[in-house]
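Yeah, one chain of the complex is gone here, protein chain that is, but the others are all in their spots.
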Amino acid sequence: MATAKKVSFKLNGKPVEVTVEPRELLIHSLRERLAHTGPHIGCETSHCGACTVDLNEMSVKACTVLTVQCEGAEITTIEGLEQGGALHALQQAFHEEHGLQCGYCTPGMITRAYRLLKENPNPSEQDIRSGISGNLCRCTGYQNIVKAVQSAAKKLAAAG
Amino acid sequence: MSQTAELKEREDKLQGMGTSLLRKEDAKFIRGQGSYIDDIKLPGMLFGAVVRSPYAHARIKGIDKAKALACPGVVAVLTADDLKPVNLHWMPTLGGDVQAVLADKKVCFQYQEVAMVLASDRYAAYDGAALVEVDYEELPAIVDPKKSMAPDAPIIREDIQDKKEVGHGPRTHPNHIFTWEAGDKAAADAAFKTAEITVREEMLNPRVHPCPLETCGCVASFDKPTGYLTVYMTSQAPHLVRTVLAMLSGIAESKIRVIGGDIGGGFGNKVPVYPGYVVAIVASIVTGVPIKWIESRIDNISTTGFARDYHGVGELAADKDGRIKGLRFSALADHGAFNSHVSATKFPAGLFSICTGSYAIPNAYARVDAVYTNKAPGGVAYRCSLRVTEAIYLIERMMDVLALKLGLDKAEIRRRNFVRSDQFPYTTSLGWTLDSGAYHPALEKVLKAVGYEGLRKEQAAKRADPKSPTLMGIGISTFTEIVGAGPTKVCDILGVGLFDSCEIRIHPTGGVIARLGTMSQGQGHATTYAQIIATELGLPAADIVVEEGDTDKSPYGAGTWGSRSTPVSGAATAMAARKIKDKAKKIAAHLLEVSEGDLEWEIDRFKVKGNPSQAKTMKEICMVAHTGNLPAGMEQGLNAVTYYDPPNLTFPFGAYLCVVDVDKFTGEVKVRRFYALDDCGTRINPMVIEGQIHGGLTEAFAVAMGQQIPFDENGNHLGNSLMDYFLPTAVETPKWETDHTVTLCPHHPLGAKGVAESPHVGGIPCFSNAVIDAFAHLGVTHMDMPHSAWRVWQQCNTLGVNKR
Partner (left out) sequence: MIPAGFDYHAPRSVADAVKLLGELGPEAKLLAGGHSLLPMMKLRFAEPGHLVDLGRIAELRGISEAGKEIRIGAMTTEHELLRSKLLAEKVPLLVEGAGWIADPQVRYKGTIGGDISHGDPANDQPALMLALEASFVLTGPKGERVVKADGYFLGLYSTQLAEDEILTQIRIPLPAPGSGWSYQKLKRKTGDFATAATAVMLQMKGKSVASVAIALTNAGPTVLKARDAEAYLKGKAIDDASLNEAARLAMKICQPTPDQRGDAEYKVAMCGEMTRRALQAAHARAKG
């Protein structure tokens, strides 16, 4: 039997500690141990992106990251995007542009778009489409998601 | 403020029908606070992992649980033998058959459920599942349904080998399920005999899977002291499931509570009752603790609710002007190892008889033969109202085949055969009464919008240029859907009529709770139903709360599938609101001391005709309804419940056009343009409708261009993860252009028809028609889906157009 390890990291700005088997996947630690059920499990083979979280300023699929790899990391999930009671511009824009239907891909999609806009604040439609190509949505056909990311980019730019 | 401005302000405040009200359900989802099945955690809960068969057909000689039971964390291992004492190792299906809950002596498809390992968490459960040792004796498998009824075919279902029928008429072979017919065969045959032109084409709707982003799962919790069973479940039809569970378990239906929660997409995948649910329930009854079962993606694609697998033959007979005189469509339906597909009892082949489409076809005959194979059960699913996709695919493809044979333009062949606007209501030769439609104007609007003639000219120029690296194709689809199942006189499942319901309760200050028998999986019901009530009752949508999916709270209904929510529950909502409005009017008359006949409704109030200053707002009436100041004999309260039994199904329609460019050298198909005009009658929330169209078109694109569940000759899956199964990303997905016309449904209280499946049903043939049109000048009449680069290249290669 493998030895359990203590792992500490920052989750949405708050320090947390979990004791896990080395094989435990980050998505399960977040969802089962840390009550962050925003990131979802959709495919388990790192294709769908429903489990996307922000890990040390990278968008990653939490179903394909071991929790033990996250020692000392800073992790942001959908739950950490709302600041001081104000929605992030992306959350607001997904609502206003009807960028979600069943909502299952939404946390991963918004979390991915968050990093995309950090790296490319003024993306073209093509940039957005390839930027979110690691996230599958079965409901929207992406058109309104693209609109939402564009709209959020504009608002963020205007806010400086 | 002018009077008009004041009226407008009052109307705007309601955010009722016709406005693109932003969705109420978004608030939780954008914060990651949805409550999906895998988010549910109950005290003491165990996790169940399913042990599945590696073989498509095999006898089980023995199951050894010892190693699994010794695995840390494992609590129990359940097999068919453990379910037998409670008689739950088999269950009835929604298709009139029975299905093994856990494989009983043999397995009939790869990944079939053989055992469930219960453990303290999912890690231990999977460890245990890997240690269950099953001794199999492999049997020859039937993969091709054309071989199912061969005289020497292996018998798949020994359990019903001697049964003369399985719910739908006589069987002629142990692997035969049913044969279903519609129309007048003799008349159709006669039309073919005398026709100037006939065409025939074989076409396959391949086995595909709806693949919602969330897989299926449940948390079953049986409370031993009270005998109550609560099941949180990914179900599009919680009430029907509860009825099945009651029949199955013997627990009183009143002691079973099914809760839908938030569902991460359904598309028909989440209608049936799956073995995983039932084992979890039995496990909870046995252990007395809650059990969670969650499918993996591979399990989802391999075992639950696939769609199609219809091997069709289309035949049309016409005069030399292209006017259709006769239609003969048939299909061999591969239902897999159990007939678990969801359909109304009287329609074993679903609504396939809508296959005359938008056309006035005097003589028609349709036949479907359904057979067992060693593949997962299902067939009816995927954004499609019970085999409508298969039917519309055949007719929309055959219209092109006929046009090609006659040298007619593909728009023109449709014009010549459309049911004309003045012919409605129109009863088709297969028995459906199309209640309304305006097909000609819809098609002309689309052709004009895209500059159809210009496109055809460009195509002609490309065809004349041998150096063109691409082939250009233009696809048209002018479909008619049939949705909103359905009138109880013809539609039931397990004897329960397919009506639906709405209960409205209004509180003293005007807050409203509405509860319905449907179940949203992303369609925005909380918003659109509120808008209906807002308009009907003059109370702001913002104050109207909609609840669905909890069988303890909602009135009975058949759920959300087959685009039935707006046609059936939307109607129930309007009717329930109108009952309340009638009562409110009596109260208003009483308060204003006039007769009801002196009152007229204006947005949010009753006012006295000719004396507009004399009025009572709905909000005022809400309070009064909870006082003693009521007309003599009237009870307090403003509540109503309606069970709506639709007089007919509804028939949304549309005209779609698609332009593709095919790379001759790689076979890649690029969708240059897709223009979709939909007519769903009254448009309750245009934003939501447009979102549904985008999503449906994207799923249609996936089906037409890449989806298929492939098997080898032994019934082994060859592509059942998202590595191979094609779910397009934002990069592959085309941009959609949408448009609409409005032709009201005459029998629906709001004039609405339902919309979400139209883009799937109408979109698939449109893509196919476009791809095949690219090769039409080379004599190609049909190419089967999916139009993957590989398959399209094979066509290019066969024709030699890829030679340099």
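By letter and in written order, the chains are A and B; residue numbering begins at 1 in each of them.
Rule of thumb we're sticking to: contacts are C-beta pairs under 8 Å (C-beta built on N, C-alpha and C of every residue); 3 or more make two chains touch, one makes a residue touch a chain.
Note that the structure is predicted; figures quoted are calculated from it, not measured.
Peer 1: Please pick, from B:D82, B:D127 or B:E481, the residue that touches the omitted chain in the full complex.
Peer 2: B:D127
Peer 1: Which positions on chain A touch the chain that was left off?
Peer 2: 1-3, 5, 21-23, 25, 44-47, 49, 52, 58-61, 64-66, 68-69, 71, 112, 116, 119, 130-135
Peer 1: State which residues belonging to chain B touch the missing partner chain.
Peer 2: Residues of chain B in touch with the missing chain: 122-123, 126-127, 130, 296-298, 665-668, 706, 710, 718-719, 723-724, 726-729, 731-732, 788-790, 793-794, 797, 802, 804.
In this section, only the chains that are shown with their structure count from here on.
Peer 1: Per the centroid of Cα atoms for each chain, what is the distance between chain A and chain B, given in Å?
Peer 2: That pair's centroid distance is 30 Å.
Peer 1: Where on chain A is chain B touching in the complex?
Peer 2: 1, 21, 23-24, 28, 31-32, 36-45, 47-48, 50, 77-79, 82, 87, 91-92, 94-96, 98, 100-107, 110, 128-130, 132-146
Peer 1: Contact residues on chain B for chain A in the complex?
Peer 2: Within the complex, chain B contacts chain A at residues 22-23, 25-34, 36, 38-39, 41, 72, 121-123, 211-215, 262-265, 267, 296-298, 521-524, 687-688, 690-692, 694-699, 721-723, 727, 729-731, 733, 735-736.
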